[in-house]
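Missing here is one protein chain; the remaining ones are kept as they sit in the complex.
Up next, subunit A:
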Amino acid sequence: MAVDTVELETTLRTSIPISHLEIIDQSNGCGENYAILVVSDAFEGKNTLARHRYVNELLKKQIAQMHAFSQKTFTPKQYETWMAKQNAS
């Protein structure tokens, strides 16, 4: 059942150009609860829903085996802005 971070990472990296990726295993080791943050040019011109659908599709097999999955998707530019905001607040 369990999904490992390597599998998630490989799947994403082989599918879209990734400029930054964080995968956080929040499952305490059972491998069923992940949060990911993806920064990619592939998201340019897509709204959040479209991006999430896109990632859902890429990780379809893995997500089906998880109990919980959470994602954040940014273009490189948005990520910079977001980071700046995080640091400011």
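Here is the rule we use: contacts are C-beta pairs under 8 Å (C-beta built on N, C-alpha and C of every residue); 3 or more make two chains touch, one makes a residue touch a chain; residues count from 1.
In this text, contacts and distances are computed from a predicted model.
For the chain omitted from this view, which of "N-terminal E2 ubiquitin-conjugating enzyme", "Monothiol glutaredoxin-5, mitochondrial", "beta-aspartyl-peptidase" or "DNA-directed RNA polymerase II subunit RPB7" is its UniProt protein name?
The chain we cannot see is, by its UniProt record, "Monothiol glutaredoxin-5, mitochondrial".
On subunit A, where is the contact patch with the chain that was removed from view?
22, 24, 26, 33, 35, 37, 48-49, 52-53, 56, 60, 63-64, 67-72, 82, 85-86, 88-89
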